[in-house]
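One protein chain is absent from this view; the other protein chains keep their places.
For chain A:
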Amino acid sequence: MPERYFNEMYQGDHVRPPYAGLDAWARDMPDELRTMKQSEAETLFRRIGITFAVYGEGGSPDRLIPFDMFPRVFSSGEWNRLERGIKQRARALNAFLADVYDRGEIVRAGRIPGPLVYMNDAYEIAASGFTPPQGVFSHIVGIDLVRTGPDEFYVLEDNCRTPSGVSYMLENREIMMRMFPQLFQQNRIAPVETYPALLKRTLASVAPKKCEGEPRVAILTPGHFNSAYYEHSFLADMMGVDLCEGQDLFVEGDFCWMRTTQGPRKVDVIYRRLDDAFLDPLCFRPDSMLGVPGLMNVYRSGGVSICSAPGAGVADDKAIYTYVPEMIRFYLGEEPILRNVPTWQCAKADDCAYVLEHLAELVVKEVHGSGGYGMLVGPKASRAEIEAFAAKIRARPENYIAQPTLALSTCPTFVDEGVAPRHVDLRPYCLVGREIELVPGGLTRVALTDGSLVVNSSQGGGVKDTWVLAGV
């Protein structure tokens, strides 16, 4: 019986070429060795302190995301096409942002409804009328992709604000190289370790007008209680920049300064891992203790660059998502290389009626939700769950969108019984500054529970090393 899902390694008994180097490796690995390596990996992760706290779940704040040692592999041909698609999308999203905070040509042309943009919660009035350096708003674009067939890739969502997870991409690779060096001798695997250097170059390339000489870059973190704090500190370390909290920065005159043991030092570029609402209590939420009072003034007068730029979130809103292919045609005059998932917007009466009738087949998500919370996976839900969810949709239709349940591809994964297929997705990280860069790889998340389609780490997902084989 053919599998319902596309298995990225096995087609019946046939091994797809990118995975050729892994068949014997997995087959010949004795159980004891596998168990030993798995616990070695866990020890390594724990020792480097890469842990992940899940909001609202309680439990240990020092939980590990499970790491699966079976790599996920792309051929260079597959990757080339993905790369073109990802860069195309990142360019279009930035063009859209620069446009809607300026003249709004795409709205004037009637290609996107105005209210969807200008009345969107993520649209920042405070950002309008100012073009950031290089015209870039979203400097790190994380594009969540799923695969449904040999040549079928869908974009699930775009992340234009502060996509996280890149430290896992880098650490997963480090650990695989340490544990299985022979795999890296036998296979030509493109390196991802250039990411921090590229990120730093990207950030430096958007230094503000008033910056003279080598720009000083800093990361702004909400603090060590944040679930992604490890990543913030990891990136600061790899780039050799300071990791600041709001209290470490202050505004004086036309600039933003860092409090150091030798007095104030000017900061030129801030890579913030903090939501817009908390950036500047004078401009956004007045009760924010995490931000820097007066920062937006300095930003708008060209004293400091903020990455991603305030307001970038309007481009990755789930309601705007539907229009990304339209953006690509409008700004770039190209056809989209990567497909969007067909999406029903419950805010529209017709769509809502369809969704309510077909709940058992659909995936329903909150428009502003993330992390796999507050979603319904129709085919996996009980009748009672579906009815409860239907009531929620009826109460606030505008809060929901729905998509068909995609037949997510699977990748072989180590499980208790040996090796079994599990569903995966992919998040590559595209860097946009003076140039657009993409390291060959990304974060593969895997739903470790048999049959589950939810890959979020907060819902029992794990991660894998993602290989791109070097071209010949």
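Structure notes:
Quick note on the criterion: a contact is a pair of C-beta atoms (placed from the backbone, for glycine too) under 8 Å apart; a residue touches a chain by one contact, two chains touch by 3 or more; residues count from 1.
The rule is short, and it goes like this: contacts and distances are computed from a predicted model.
The chain not displayed here is annotated in its UniProt record as "Alpha-E domain-containing protein", chosen from "ATP phosphoribosyltransferase regulatory subunit", "(2Fe-2S)-binding protein", "Phenylalanine--tRNA ligase beta subunit" or "Alpha-E domain-containing protein". Screening A:R103, A:R178, A:K209 or A:R259 for touch with the missing chain picks out A:R259.
Per the touch definition above, the residue from A:M9, A:A236 or A:C307 contacting the chain not shown is A:A236. Contact with the chain that does not appear here is found for just one residue of A:H14, A:R47 or A:R383, A:R47. What chain A contributes to its contact with the hidden chain is residues 47-49, 224, 230, 233-234, 236-237, 242-245, 247-248, 258-264.
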